[in-house]
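Supplied in structure tokens, the structure appears directly below.
Only one protein chain is missing from this complex, and each of the others stays in its spot.
First chain written, first letter: the chains are A and B, and each begins at residue 1.
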Amino acid sequence: MSSARDRVLGRVRAALADVPAGEDRRWPREGPEERPYADSHGEGPSLDVLVDRLVDYKATVHRVDAERLPAEVAACLERAGATRVVVPEGAPRAWFEGCPATLLTDSPERPRTLADLNGADAVVTGCAVAIAETGTIVLDAGPDQGRRAITLVPDHHVCVVRADQVVDGVPQAVRLLDPARPLTWISGPSATSDIELNRVEGVHGPRLLEVLVVG
Amino acid sequence: MRIALFVTCVNDTLFPGTGRAVVGLLERLGHEVVFPAGQTCCGQMHYNTGYRRAAEKLAVRFVETFADADAVVAPSGSCAAMVRDNYPRLGEGGSRLSREVAELAPRVYDLTELLVDVLGVTDVGAYYPHKVAYHPTCHGLRMLGLGDRPYRLLRNVRGLELMELPGATECCGFGGTFAVKNGDVSSAMGADKARNAVATGAEVLCAVDNSCLMHIGGTLSRQRSGMRVAHIAEILASTEKEAAHR
Partner (left out) sequence: MSGTFLGIPPFPDAARSAVEDSQLRHNLRKATRTIRGKRTEAVDELGADWMRLRARGKEVKDHTLRHLDHYLEELERSVQRAGGTVHWAADAEEANTIVTRLVQETGESDVVKVKSMATQEIELNQALERAGITAYETDLAELIVQLGEDLPSHILVPAIHLGRSQIREIFLEQMAEWGTPAPADLTDDPRALAEAARVHLRERFLRTRTAVSGANFAVADSGTLVVLESEGNGRMCLTLPRTLISVVGIEKIVPTWSDLEVFMQLLPRSSTGERMNPYTSTWTGVAPGDGPQEFHLVLLDNGRTDVLADTVGRQALRCIRCSACLNTCPVYERTGGHAYGSVYPGPIGAILTPQLRGMSSAADEALPYASSLCGACYEVCPVAIDIPEVLVHLREEVAEGSGHLGEKALMAGAGAVFGSPTALEAAQRAAGLAGGAVPRHLPGLAGQWTDTRDLPGLPKESFRRWWKRDGRSEG
């Protein structure tokens, strides 16, 4: 008996008998700048749009100057009463200057247990890219973002977004991202629309998303 | 202009007043109307129910009957849409039928398209002293893309008060054989449409399709709502003279 792979591929080829043998298979046929749709939808200054969209989806947003960042990180954690805070090993130490919380560093090489993560009050990370138009923050497991689990299990995620990481539209973000890395796109705190199709915030992911927009 | 009338089988048999209204309206606007006697039915019911070959035969008859017309008007959005949108799907590519359809179909219009786009008129000089709501029937709305044409025509009718229909773009539930094959769902949709129509406070609900109006009107009548239905042609054909004669 032939393998399932051969059978499925054979059926696909038989089903496509109408497609001419030499049909052009190049894809995409144009460069990134010539795509037949917009890169973004020109809705205003990137940072303003990003903040507006984040707030609309019930994230808490603070705009801060670079030098104020450590104080703001500490303030966010203090307001939430977070004393045990997960941080990726590669996050800049400067973010946590003067922060009274206990920092639990995590890395793929030295991962915290799930119980540790579940017992933590918050997590602080950076991001890879942010998309203004959709209010989306993308994590790519870079050094200041860490393993995917650390931004998932704690109930409070504080995310630092630098102004130079913000793009206007989805296509611009996709072009900057490396698909070989595990990516997590986050748009607001966890939510559900499963009850009467009304959006309710707060299910399995962090129920509090706090974004510090720097610059 | 010399305009060929495709009255449609439903209007011919059940709603001849609509055909007479189209004739009266176009003649009043100074045009000549002809009625090619070979016409019967566009084949929409056959096509939409899955009887493609029977529909093809009727399409052949249609293109033969109207081949020489400068413009064909149908007082039915869905029949005009059948010719314009679905005839090109009939017949094999390169066949005589597909060539003739490609040639004729662009000259086939719903009444409101003919008036606004071809004859360039939005004020047809009508008088109709009633509260009226307009239901945009699905094939006129989505296949022909009639847009605001019917509203522009109605707004220029003297004496007419145009009422806004809630949920206007929702299907009334007629759907040809759907009305009997899925009678329960069709009736539920019709009941909602009738409720929305009555809520407007209008005396008359109008549309570009008598088939949909037969369904909504039959529901309104069964409910003894007191609201009646009228094809838009009959409203546009009304004049003060006629009103005085009544």
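Please note the rule applied: a residue touches a chain if its C-beta (ideal position, glycine included) is under 8 Å from a C-beta of that chain, and two chains touch if they have at least 3 such contacts.
This is a predicted model, so every value here is computed, not measured.
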item	value
Omitted chain's touching partners, listed by label	A, B
Per the touch definition above, residue among B:C9, B:V83, B:A133 or B:L153 touching the missing chain	B:C9
For subunit B, residues in touch with the removed chain	2, 4, 7, 9, 11-17, 19-20, 34-41, 43, 45-52, 54, 57-58, 61, 89, 138-139, 142-143, 169-171, 173-191, 214-215, 217-219, 221-222
Where the missing chain touches subunit A, by residue	3-5, 7-9, 11-19, 23, 25, 27-28, 32, 35-38, 41, 53, 57, 107-109, 111, 114-115, 118, 131, 133-136, 141, 147-149, 152-153, 170-171, 174-175, 179-200, 202-206
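Just so it is clear, only the chains that are shown with their structure count from here on.
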item	value
Between subunit A and subunit B, centroid-to-centroid distance (C-alpha), Å	52
